[in-house]
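Only a part of the assembly is drawn; its chains keep their places, and the rest are absent.
All chains are identified by letter, namely A, B and C, in their written order; residue positions are counted from 1 within each chain.
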Amino acid sequence: MRFEIEIRVTPREGIVDPEGQTIGQALGNLGYSGVHHVKAGRLVRFELDADDADEAKSSVDRMCEELIANPVIERYEVQIASPETASP
Amino acid sequence: MKIGIVRFPGSNCDQDCYRAVDEGIGAEAVYLWHKSHDLEGCHAILLPGGFSYGDHLRAGAIARFSPIMREVIAFARDGGPVLGICNGFQILCEAGLLPGALVRNDSLRFRSHPVRVRVERTDTPFTSKYDDGDVLRMPIAHGEGQYVADQRVIDALEGERRVIFRYVDELGQPAEEANPNGSVRNIAGICDEGRRVVGLMPHPERVVSKLLGTDGLGVFHSLIEFLQATGGTAKQVAEAGDGPGTEAAEAAEASTP
Amino acid sequence: MSGPATRAPVIAITPELVADHGLSTDEYEQILEILGREPTFPELGVFSAMWSEHCGYKNSRPHLQTLPTEGPLVVQGPGENAGVIDAGDGWGVAFKIESHNHPSAVEPYQGAATGSGGILRDVFTMGARPIAILDSLHFGSLDSPRSRYLLDGVVRGVGDYGNCVGVPTVGGEAIFDPSYERNPIINVMCVGILRLDDLMRGKAEGVGNAVMAVGAKTGRDGIHGATFASVELDEGSDSRPQVQVGDPFTEKLLLEASLELIGRDLLVGIQDMGAAGLTSSGTEMAARSGSGIDIDVALVPVREPGMTPYEILLSESQERMLLVAKPGCETSVAEVLSKWDLEAAVVGRVTDDGFFRVRDGGQVVVEIPVQPLVNECPTYTREGVEDPEVRGLRELDIGEYSGPISDQEAADALLTLLDSPSLASCRWIYEQYDTTVGTNTVVGPGSDATVLRLADSGRGIAASLDCNGRYVYLQPRRGAKIAMAEAARNVACSGARPVAITNCLNFGNPLKPGTYYHFAEAVAGLGEGCRVLSTPVTGGNVSFYNETPDGAVYPTPVIGMIGLLEHLDRVVPSCFRTPGSAVLLVGETRDELGASEYLAACHGVVGGAPPQIDLEEARRLVDFLVEAADKRLVLSAHDCAEGGLAVALAECSLGGPDGPLAVEAQLETEAPAAAALFGESQSRVVLSCDPAKVEEVVALATEHGLPVAVIGSVGAPDGRFRLAAAGAQIDLDLDRIHDVYRSALPRRMEKQAGLTT
């Protein structure tokens, strides 16, 4: 089965996030008010062949820990959709 | 003494490092290709600056899995001296040989200009030719050079005096204006617990000639002095069977100022 | 001859389709004649690209042919990927400039990045290792958010690309004027060095030799970019498909692999797939060798499914090269490419029948004789007429501004000029560029010319990019001569002898008589400059249609000058170095304020005639500077240009490596105060030297027929900047002017949060 994977990587709590901060400032300068706690992160999407969702999940977790996120500074979330359940 | 310079496909300071070793101090330099599994008997390893694999994902994230890095990691674990400059520093952190990480400069801009760094410790293979507190001028050129780590790690680094280089102002003080990238505590370079693995963001290999400045020469001279005194890693010394023995090496090392 | 078979659906070649391809009825007639039949749709695309202004030089070729291209040091003149000069001891210097104006106007980051990528490829395909990039940037006023956005993106784009490939960006110019508001000028020059034995050319010789496509896969990006570069930017144009995204990491792989292939002598020829992609590289390589080329688009690695032959032929996807392997070397070529993880495919063969033949699988879809396609693009010589409005501005009476001014006015004017982004410190820009990678940068940005180490030869290469568009606008022939003279002077200030140029001619729509007049006159001025200064043209680029509905940019012929320095250890910096040095001014200060930055920045006036230029005098000044450097007579030499003596002197005192140095100077002159302080009289240089050497310097200048005066000394103990002339005295605190000079750009730019990439 082929799954659609989305990984979202964001700075860990307490780790500087200069990009998020700058976006926040820039939005303020552009006149947008009421914007709080801006965080910037990375997104990785791909399709993955796996027997079932559990296998996909554990494989993606390993990818994240090994390569995609750096646990020293980042945390990650994984979203897995099988083609049937994927929203259009 | 043979110094290995690792070449990743996107390394771009490899030739400068080669020249620093070869012309700068007249020692033997060899390139080590990233796909290779062999350190070719090198006595020390340099990880040069550049964009190893395009620096996609995070600087150094992909480089650490290259075949040569497996060997470099083992070499470092055996006590072999390893110096990571700029991207090399980032790779050492990603590989877990040094703690912490290097994130985007606080300005979010690439920064390239000369900086002053203060030598904070001279009993390492890369700083013994300097005096404590020497202030060196070297260029930086990086987009991701902001050193971060959690408080516990920072405390440990400071407590064990493992910060080797710090950005300072013209008075030799680690002032905020002297910090080009937002690094915590103006950290420009650190070492591992065994003091054999050193990483720094500035480029000593770019200032090793009369024409362009000589402040970086000490890094390479220190390394040669260290290798001559110790004969390389314990393992290399044991295998070579000539050179000073392991104990002699340890003794020589202990006597390095 | 029967035409190539075409597969359904056959696209009918209608007059509308022909017009959409930017081809006139006459041009289409010529195509019918060349083919002896109607073109297929892909053939129409091929002609359209090759006969676009960008590739075919339709409106410029007759004028370009008047430029001198030969000289004792020229190894490769125009017509190749880059020019090459002989630098002695078997060394060569390859260099070339390229414009990326329209892509950068639409997408500044990627536009500038891909511009850098293209010019790097032009240089390393000659077998040269690129050692420096210079960029000439012209934007609208930084008061406009659009200009700030463009500058931010362009600087990141140029920077990130060169930084990643590992080629330092070491110099250039940054000019701000409302005429560039919606159509910025982004020109990038690359300098490389090679052993002349390794010189490689873009040739396709040897029947049966394999033609290989190497590097990135071909996608649908930038289809018809060459045509895009040849039209005006207007409100409605959806330019998105033309935007290409650069990948400097792949470029770095291409660079190393190409140099390895050339070094191991495995290639017959190699060329970048730049503007008009596979079409231009394939046909130009064949044209240079008088051969033919046979390509199968089905063999080209593509990024997207379903790409048509038309798209594959005209795609401008970045980081691709076409190469022809030597017989029997195909395997070795493949090995080198795979070592560098590069994709490569044999896509065709060299033939001897003189045709550019393209198949799609079995079917021939293009069959065009190469020579007429590449070399017989119709050219046009038009009638140029000076715009009366421009003449009116040139003849404007500016007498009222050249009268006496008070000390206060003089000081304020200097501060205004140092705060003008065109004159202020460019540090904010070049600190985003890696300027020292490669350890060849002996003199980096911030001085008149960049100086690079020529490997271990002990010699140096100097380079400078220059153009003052306002001068060219007001009086094109004179303006172009000034650009030539300034570029030569900048190079000579460093002690190097100027030897050759590359140039990038940025103009508006050549179909307009006023623009055409500018173009023809400017090229004539360039030619004169080249001849008198003995600096032939080895290549360049023409960028027309730099124009929006609001009007054309200032005509901007950017000169990339290359100089050679015999002894690198005699290089002369441009800023003061030593307190106590004597300060001298070489050259004559006249009552000239026309077209000056002073009028523009302090009085909002664009007008008057640009300063006089005597090319013979410019040449004598160059000779003097080179000799003075060689004899180690001077400690610094700085060109006196925009902003006049006051700004030049301020730059000398502010730009040193160890912070600002005070100065005290006084000029004796007939010129009234404003002109004396801020006039832009040409062929002037501010020198500093050991007081003991003053006599010798004066004697040498006099020997070269140059007026010279000792005007002051470096290092007044009270840390002030003092300059007096014609009854006006500027007396300012050094730290204050330093602050104004340094903060002009960051103060305006840090409002702009840069987020893209």
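Descriptive notes on the structure:
Rule of thumb we're sticking to: a contact is a pair of C-beta atoms (placed from the backbone, for glycine too) under 8 Å apart; a residue touches a chain by one contact, two chains touch by 3 or more.
Source: prediction; values computed, not measured.
Stoichiometry of the full complex, written with the labels used here: A x2, B x1, C x1.
Note that in this section only the chains that are shown with their structure count from here on.
Centres computed as Cα averages put chain B at a distance of 38 Å from chain C.
Centre to centre, using the average C-alpha position, chain A and chain B are separated by 32 Å. Measuring from the averaged C-alpha position of chain A to that of chain C gives a distance of 42 Å. Multi-chain contact residues, meaning those touching two or more other chains, occur in chain C at positions 755. Along chain B, residues 108 each make contact with two or more other chains. Those residues of chain A that touch chain B in the complex are listed here as 11, 14-16, 18-19, 22, 42, 67-68, 70, 72-73. The residues of chain B lying in touch with chain A in their complex are 57-58, 61-62, 65, 93-94, 99-101, 103-108, 146, 148-150, 182.
Those residues of chain C lying in contact with chain B across their complex are 156, 159-160, 163-166, 247-250, 252-253, 256, 340-341, 430-439, 441-442, 453, 568-569, 754-755.
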